[in-house]
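Some chains omitted; the rest stay in position.
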Amino acid sequence: MTNAVLGCNGNIIENQQFTDLDTNIFVMRTRFESELDLSSAESAWQKELARFQPELNIRATDQPLSTLILVSKESHCLRDLIYLTELKELNIAIPIVASNHKILQSFVESHGIRFEYLADSNKAKNEKQLTQIMDENKIDLIVLARYMQILSAEFCKENSGKIINIHHSFLPGFKGAKPYHQAHQRGVKIIGATAHFVTPELDEGPIIEQDVAHITHSASVEDMVALGRDIERRVLSKAVKLFAQDKIFQVGNRTVVFN
Amino acid sequence: MTNAVLGCNGNIIENQQFTDLDTNIFVMRTRFESELDLSSAESAWQKELARFQPELNIRATDQPLSTLILVSKESHCLRDLIYLTELKELNIAIPIVASNHKILQSFVESHGIRFEYLADSNKAKNEKQLTQIMDENKIDLIVLARYMQILSAEFCKENSGKIINIHHSFLPGFKGAKPYHQAHQRGVKIIGATAHFVTPELDEGPIIEQDVAHITHSASVEDMVALGRDIERRVLSKAVKLFAQDKIFQVGNRTVVFN
């Protein structure tokens, strides 16, 4: 690797490594500067590292990740992603937000972002529309920011490792309707959220980031819902930030996250 | 209440209140000093507060709670409870530890605590033995410190609000064998533990305390198990501490905890 960077007349800025001993996969992330253009740098790396047969992925950090956001009715995660993007804390560009509802259209457009309505109740047709949008906009990342539709197994497979979802989580988990009401009645002391890659098995993909917030007996159901929104948007934004920094690596059904 | 304290020639040292609006139950905890003996103080309180028909519970803080600990093979929670009791951080006395295994007998006895072996595989007989022990030792609190037997519904009901259990918890929950292996394969980023009152419905009682620890991809299954032990013992000891300070109130299926 050092030779590869030298071969680019480059300097290492950041470097992290991990060896996963379950799979014997070695994972490395290197941030470096070089006067070469991207494809020349890539060639230099390929040449130096070919004997290790790496899955090599080189990207220019001044090129934000093209990101498609899917939403339904709730805006808190979407707002946080747009806000942090405007603040330049997320290295992403958001050309399009798509939704199966029109509620958030004016909000999206007020930020200069194209809004795409997924009108049809025909899932296959909708996903075809999404695929077309993704091709046109060279989408690198799809974020389900409280998107309440289930994507088809085919769509999940085609975009494997590129779709991030968020959901709230309780200890213990509550089944059935109104999980917050159930959680309130049990008097849970913690509300959590999980960001994960989407796979054909619903909510079973590799976990990227999790966090919790503590609550007390004085929290009402409404307080819990508000806190749930807060922890959801923080965990999702953190996961997107890590993805946009190329700090997430999928190893088997787990993630290596250089946090 | 102020009148009651004045009626005892007393001073308030600590005072916390909460009104639960689901049940309209008003909860108050007052720590006060008085030269009266306990029963005289109790009479003064009863007299002043009779018109509110309170569920009044007065206790002398210099009288540690008599606590029975049940264990199986694992010692981490037991050790923490004994250690913190010796350090005088838990206001409890531990006259007896009972177990369905003999593994921890010498450890228990080395701390000057009587060890009771629950020899019989007959649950009813064991619980009769426990009840007798409890009567003889005026037990105020039973702590299941990784006790891997299920108590009968009758025993749970008889000792309602007096039995605290601990179990680890994941986000999401994992069913079936080897939960830590499953959690490792999904790459969970959080391990949690829950302390709760025991009710006839297994693991469904009011939650007292919950906490989590963060882990990264570099944690092995063994690291996760060790961290699980650590979070279990911390959460259980915290719950016992709160109970011994009379800071936990059961309101419906929830707890009010003056933490």
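In this document, chain identifiers A and B correspond to the written order of the chains, with residue numbering beginning at 1 in each.
By definition in this document, contacts are C-beta pairs under 8 Å (C-beta built on N, C-alpha and C of every residue); 3 or more make two chains touch, one makes a residue touch a chain.
This structure is a prediction, so every number in the text was calculated from the model and none was measured.
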Subunit count for the whole complex, all chains sharing one sequence, 2 displayed: 4
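Keep in mind that, in the parts below, only the chains that are shown with their structure count from here on.
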Chain A-chain B separation of Cα centroids, rounded to whole Å: 40
Chain A contact footprint on chain B (complex, rising order): 18, 20-21, 169-173, 184-190, 192, 194, 203-204, 206-212, 214, 216-218, 220, 251-257, 259
